[in-house]
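Yeah, one chain of the complex is gone here, protein chain that is, but the others are all in their spots.
Right, chain A next:
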Amino acid sequence: MIGGLFIYNHKGEVLISRVYRDDIGRNAVDAFRVNVIHARQQVRSPVTNIARTSFFHVKRSNIWLAAVTKQNVNAAMVFEFLYKMCDVMAAYFGKISEENIKNNFVLIYELLDEILDFGYPQNSETGALKTFITQQGIKSQHQTKEEQSQITSQVTGQIGWRREGIKYRRNELFLDVLESVNLLMSPQGQVLSAHVSGRVVMKSYLSGMPECKFGMNDKIVIEKQGKGTADETSKSGKQSIAIDDCTFHQCVRLSKFDSERSISFIPPDGEFELMRYRTTKDIILPFRVIPLVREVGRTKLEVKVVIKSNFKPSLLAQKIEVRIPTPLNTSGVQVICMKGKAKYKASENAIVWKIKRMAGMKESQINAEIELLPTNDKKKWARPPISMNFEVPFAPSGLKVRYLKVFEPKLNYSDHDVIKWVRYIGRSGIYETRC
């Protein structure tokens, strides 16, 4: 198991050092600083073995977190724990910076004592931790017996991520479907690869211990239900999507998903990521980029790029940016664009064309003349792909939230009383067209 945990600043000074096992000595602290933080070469692996001691590290801004062990530990778990540790710290004091860590070192030691026992990760849900580890010292002395046992049962219980007795005057929940669409397209417009990686993020402000059921237009579910009425299958079949794979927050009952493919859970209070998913079929590509590059002699390039928006005319895409790479020996660029603003950025070797808003089913064009310095470099210009950024108010995978039902049998509010908000945001991931 984890033998020790160290936090360093960018200079390699130790900010936090907590040793759990006898086999990790103070020299381990120095070994990591010398061999990794102060190493001349760029880091080649997040796992380093120095003198039979293994160091796992992650970096957040310029802070290094390193877990140390001499055993054959579960490496995936160590990294998951380090990420979790960052989440917990961020939930307590915001950004992970040297300043914040120094200001909260007592708190961090207290947290480390709680979430890592003898190197074994323990409950690390911030919701639960915040009930008994607070920044304003411990309120233990004033807790009643009931409160204490409530804390312990939550920390160790089946629903460790939520405490009992939460009350809201207004029961409200927000669902964000956040997708990033990735594309690699050939110059001729052939899709070489495309996939959507999406997340469903939920913010819940619900009283009690609400039992939630989330439904979406998952093809498998729809087809299963559609069996009864053939009519419905044909109607909804078109809108359903095939999900390649999905993973869930630990509150979701996985065995139920495995057997019935239904997503049911008791949510943590506040914001959390309910699920992540990936789709590769029937993706709506919000933009099509049509490049045309012509070499005029040896010192001139003519570039024409057309972008076409491919979604409902009533919707608006935002923050559109097209990045057209230029050769290294570019001496001057003239650009004309119909919409937005375009600029040649010599330092980035690219023409950057920005459009604030664009409605669906429209097209726009940019023309550029690139003058080149004559070179005797035989090496041809590799023509990097044209990349694009944008944000659209729909889910390119076609995912639709069908329902999110809330049941709280003990309290007197029903599903209808809950105010629900659903929002879809599609963003560009790596969205490239070769030219």
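A few points about this structure:
What we mean here is this: contacts are C-beta pairs under 8 Å (C-beta built on N, C-alpha and C of every residue); 3 or more make two chains touch, one makes a residue touch a chain; residues count from 1.
Quick note on the criterion: contacts and distances are computed from a predicted model.
For the chain that does not appear here, its UniProt entry gives the protein name "AP complex subunit beta", which is one of "AP complex subunit sigma", "Integrator complex subunit 14", "T-complex protein 1 subunit epsilon" or "AP complex subunit beta". Touching the missing chain, out of A:127, A:160 or A:267, is residue A:160. Contact with the undisplayed chain is limited, among A:92, A:214 or A:248, to A:248.
Among A:75, A:166, A:284 or A:425, only A:75 touches the chain that is left out of the view. Within chain A, the residues in touch with the undisplayed chain are 1, 13-17, 19-23, 26, 29, 42-47, 49, 52, 54, 56-58, 69-77, 79-83, 99, 102-106, 109-110, 113, 117-118, 120-125, 132, 137-138, 140-141, 143, 145, 148-149, 151-153, 155-158, 160, 193, 197, 244-250, 253-255, 257-259, 273, 275-276, 278, 378-379, 382, 430.
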